[in-house]
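The complex appears here minus one protein chain, its other protein chains still in place.
Note that the chains take the letters A and B in the order they are written out, and that residue 1 is the start of every chain.
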Amino acid sequence: MSTLTQPTGTASTPAPEVRTYASYSRPYWQRVVLSREFAVIALLVAVFVYSQSQVDYFDGPQTLYYLFRDTASILLLALPMTAIIVTGEIDLSVASIVGLTSVAFGMLHVDAGMSVTLAAVLAVAIGAVCGAFNGFLVAYVGLPSIAVTIGTLALFRGIGAGLLGTESRTDFPDSWTDLAKERIVEGQPYPMILIPFAVLAVLFALMLHFSSFGRGIYEIGLNDEAAHFTGVDVARTKAVLFVLSGTVAGFVGIYTTLVTGVARAENSTGLELPVIAACLLGGVSIFGGKGALHGVIAGVLLIGVIQRAMLLESFTINIINITIGVLLVLSVMSTSLLALGRRAVAAGRGARDSRRPPSAPASGR
Amino acid sequence: MSDTAVRPSAASPVSRVLNDLLRSRELAVAVVLVLLVAVTTLNSSSFLFGSTGWRDLLLTPSMLVLLAVGQTCVLITRNVDLSVGSTLGLTAYLTGRLFIDTNLPIVVVVLAGILMGAVLGLVNGVLVAWGRVPALVITLGTMYIYRGAFLTWAGSDRINADDMPSTFRNLGTESVLGIPVLTIVAVVVLAVVGYYLRTAGGGRELYAIGSDPDAAALYGLKVRRRILFAFVLSGALAGLAGVVSAARFGTVSSSVGTGVEFEAVGAAVIGGVAIFGGSGTVWGAALGAFLLVTINRALPVLGISDFWQQAVVGALIVAAIILDRVLVRRQEKALVAARDTPAGSTSPGPPTATPVVAGASPSTSGTQEAVR
Partner (left out) sequence: MVEQSRVALELRDVAKSFGAVAALRSGTLVVERGSIHALVGENGAGKSTLVKIVAGVHRRDSGTFRLHGEDVDFASTAESKGSGVAVIYQEPTLFPDLSVTENIFMGRQPRSRFGRIDRGAMHREALELFARLGVEIDPRRPALGLSIADQQIIEIAKAISLDASVLIMDEPTAALSGVEVERLFAVARSLRDEGRALVFISHRFEEVFALCDTVTVMRDGAYVSTDPIAEITVDDIVSRMVGREVADLFPKTPATIGEPVLEVEGLERAGVFHDVSFTVRAGEIVGLAGLVGAGRSEIARAVFGVDGYDAGSVRLAGRPVKPRNPRAAIRSGMAFVPEDRRKQGLVTDGSVARNVAGVIRGGLARAGLLTSAAENRAAGPWAAKLEVKTSALDMHAATMSGGNQQKVVIAKWLATDPTLLIIDEPTRGIDVGTKAEVHRLLSELAGEGLAILMISSELPEVLGMADRVLVVCEGRITADIDRADATPENVMRAATNATSHTAEEVPA
């Protein structure tokens, strides 16, 4: 209730000489440069510059356009996924929600004869309902999100498959499918989808990094019990994030349908994995509590650039998958390898790692 | 339940075992399975009694049973192995390749497949146990890597039935005393692993590690070595499943094994294996696998489009974890309520009996068994 910014009120009188604190222990440039996010961004720039100069046709007119168009789904889904992983949960069902909403969108438009707009609104709503279902089970029933979303991964995709079977709907107005493929400025490599992405990215960044709600998200990930004791509504926060995840997945379902021109149940199968991989690559800790949106966006683009460049170098998609897998393992291992190194140094001084440190653990988790 | 639960000496072993069995998750899944088969057979007698009905009923789940058994061992240590589908694909292709490129006897090829799976599992295990990174992330990464390796190796090749000796392919359809060979393989594996988990020190330690990893370290258990073992076992069984799939289908396509990791986890969860470790049996997981596969086969017979299979499977997984939660909640409530009415307390008012027996009140023991 208090909106105090200065300690006033009933508490004891301030000490005569008031201690002051520096806000930060390290200078600004160190905090920026020595961060995980900066490393990912630097790697992205390096890979991009290298590709520009060394990979034939990478600087061609279509490369970046297709890069953005194809990674747009992952970029969008990574926004709510970041927040969910920061709370220590996970949503494996996003790609299935994309599939289901794609089917729903196609059927509502083609079979039920609704306008594209109305069908799209309803499809997004269906996505939100799917997210709410996950959120309810995880946040209010208290079930582990990995188990719940493995179940709904099958369930949501299964409903799509049940509704449409192996059929598909392709009868969409050209004006809409063209819009999905259009460029913001003709001649520039930026597809239209980047506009809604930019808007959502800003909104998610504000929510995650510049709001009390966002602070709660990080606290839940670091220590949900302490968050609860501090008055953070842990359940509601998680539920909101899952609903957001479903909503964004619904939007991606429509985008995927329009950009490919096909509504079918198999759309975006397996897409949850690159989304999660990109989040982890971008510096989000799977234990929760750590990560930032700019790192994740750089992570998605890094995967995209590597894919593009390798495709142009005529590597097969398989080699590319191996590369991404190795990158993912290395990136998550890097944190613990560093910790291991630090611990080895500490061990030299006799401070042995212990699971139950008595008074002052050097590393909480 | 009566006093027998508190005063252990009074309960006869037979009644105790019977009691445990009646309250077990395994029995519940088995009953559902039997009902499903019965209803489906009433609809169409060929489901069970047709020329291939009986065989398919037993044969089709054998691959998933192997994976579910391996997955259970990993899950009870509070880990997960998402790479089993890719491992399966890789070993299935290896099997075909060995038949094409070498003249090795079938036994050696099968062992090579298992060994390959074990090595892939070893990689997972080392990364998880020593890398201090959650298994979900590691095996997500190796899932990509193994699948990529498989597809790169295979290229546009496809192993066809002609590439493999007929004696090997016959293993996929042959029966001994009316029971398909591959089912026998799966059941033998199930029995051995089930026996190990229940009666061997190492098996019990897997449960302990999953139940409370910190306590396991304080007990001085070899946590890393056990986790490594679980992953190697899971990998080896995925390897065996790859060989089985090659024998059963006679072909190896690039998509073999995609998505089975989620089915394996789902089968285990349906069978009562806790996703956060510490409890569940391979018997339950195997029955879960049977149920999943049989539902898939039964739906068309029951007049439901088989496009709905996946939805039913998903609903089943969600229902299973909700059921688990409800049972745990009920058990917790009973345990807490039991503290208010300690055994031996005759007068109302503040409890005066020693709390030592209070915790072990008779009314609670039953529900615990139900959760196991």
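The rule we apply is simple: a contact is a pair of C-beta atoms (placed from the backbone, for glycine too) under 8 Å apart; a residue touches a chain by one contact, two chains touch by 3 or more.
The model shown is predicted, which means the values in this text are computed figures rather than measured ones.
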By the document's definition of touch, the residue of B:Thr72, B:Asn124, B:Gln310 or B:Gln331 touching the omitted chain is B:Gln331
Sole contact to the chain not displayed, among A:Ser53, A:Ser175, A:Ser212 or A:Ser314: A:Ser212
In the full complex, which of A:Asp70, A:Glu167 or A:Asp233 touches the chain missing from this view? A:Asp233
In chain A, positions touching the absent partner: 1-12, 14-15, 18-26, 206, 210-212, 214-215, 218-219, 222-223, 225-231, 233, 289, 349-352, 354, 356-365
Residues of chain B in contact with the chain that isn't shown? 5-9, 16, 199-201, 204-205, 207-208, 210-212, 214-222, 274, 278-279, 331-333, 335-340, 349-352, 354-360, 364-365, 368, 372
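The rule we apply is simple: only the chains that are shown with their structure count from here on.
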Centroid distance [mean C-alpha coordinates] between chain B and chain A, Å: 31
Which of the residues in chain B end up touching chain A in this complex? 80, 127, 131-134, 136-138, 140-145, 147-152, 213-214, 217-218, 258, 262, 265-266, 269, 275-276, 305, 307-318, 320-322, 325
Can you tell me which positions in chain A touch chain B when the two form their complex? 90, 137, 141-144, 146-148, 150-159, 161-162, 164-166, 265, 270, 273, 276-277, 280, 286-287, 316-326, 328-329, 332-333, 335-337, 339-340, 355-356
